[in-house]
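For this depiction, one protein chain was excluded, whereas all remaining protein chains were kept in their positions.
After this line comes subunit A, so read on.
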Amino acid sequence: MSTLPWIEKYRPKTVDDISYQDEIVAVLKKIISNDTGEFPNFLFYGPPGTGKTSTILAAARELFGPELMKSRVLELNSSDERGINVIREKVKTFAQFTPSGHRSDGKSCPPFKIVILDEADSMTSSAQAALRRTMEKESKTTRFCLICNYISRIIEPITSRCSKFRFKPLSKDILIQRLSFIAEKENIACDRDTLVTLVNCSEGDLRKAITYLQCASRLKLESGCIKSSDVLEIAGILKDDVIEKILDTCSTGSFEKVEQCVQNLIFDGFSCNQIVTQLHDVLIERHDLNDAKKAIIFEKIACVDNDLIEGADEYLQLLDLLVLIMKQMK
């Protein structure tokens, strides 16, 4: 059995495999089919897990073939160092070599290289500024493909040099279709209910959904069947009744009970962030709280979220939040 993570194993191999993003697929197909080398600089943006990286990788593979991929494509994402120095050194040197127009198997291939800058919105703006001259100077030999979640985080001079494409969030049907395809290939039995849970947990992010599916299948290798409760466990998501129980405890109005509840939650190993996010989702839909009370609670939730990021203690923050909810529920 192959040990490859499924997200790599089932990454679309050709541009045709890309689901749902019709505009960009049409454009790329045109480019690949007529070989003129009219490949503009691209800027892909959209929520995570919608196929941005897959699309450009698939296109590069079709253009260059598997052997040349390595020498023709430079992929940098935010896990690589990508300060201003890397842009100056690595990208500049990569961009300077002139590639030939033939592949080793005799087919022609476009005479340029591609630099993929993944998660470009986490680049500092001075690094982005250093990039803009390079993009122009090396335009004879190199094309850039920038990938980001929010286009507004990319500086204007860069966006104006690229053709922009927005990747739509994948619809639930598409996600389910793809997941059941993978499940079938991997011989995993799972019902539609499980798939729906997977889709809900992953918030439209196909990569997340596939990762959860693989984890769950490893965990349940013997029984060979995945239930939706397994998915929840893998994703570290609390079951709805746990959340309900927390809220019930709050509504009793007893501080001792709330404290006990917080302790139990921490001992159960749930991450405080997850609890807060889910409490948020449940409380939004509650109709027994009026808007004024909701306003106070959600203001607090936002603060707690910030404090947690700054490294505050999980126990104290959660206790603080639940006590506040308790007060509001009275």
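Here is the rule we go by: a contact is a pair of C-beta atoms (placed from the backbone, for glycine too) under 8 Å apart; a residue touches a chain by one contact, two chains touch by 3 or more; residues count from 1.
We adopt the following convention: contacts and distances are computed from a predicted model.
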item: Complex member absent from the view - protein name from UniProt, among "Ubiquitin-fold modifier-conjugating enzyme 1", "Activator 1 subunit 5", "DNA sliding clamp PCNA" or "Rab-GTPase-TBC domain"; value: "Activator 1 subunit 5"
item: Residue, one of A:15, A:63 or A:130, that touches the chain absent here; value: A:130
item: Positions on subunit A contacted by the hidden chain, ascending; value: 45-47, 84, 87-88, 126, 129-130, 132-134, 136, 139, 150-153, 156-157, 159-161, 163-164, 166, 169, 204, 273, 276-277, 280, 284-285, 287, 291-292, 294-299, 301-303, 305-306, 309-310
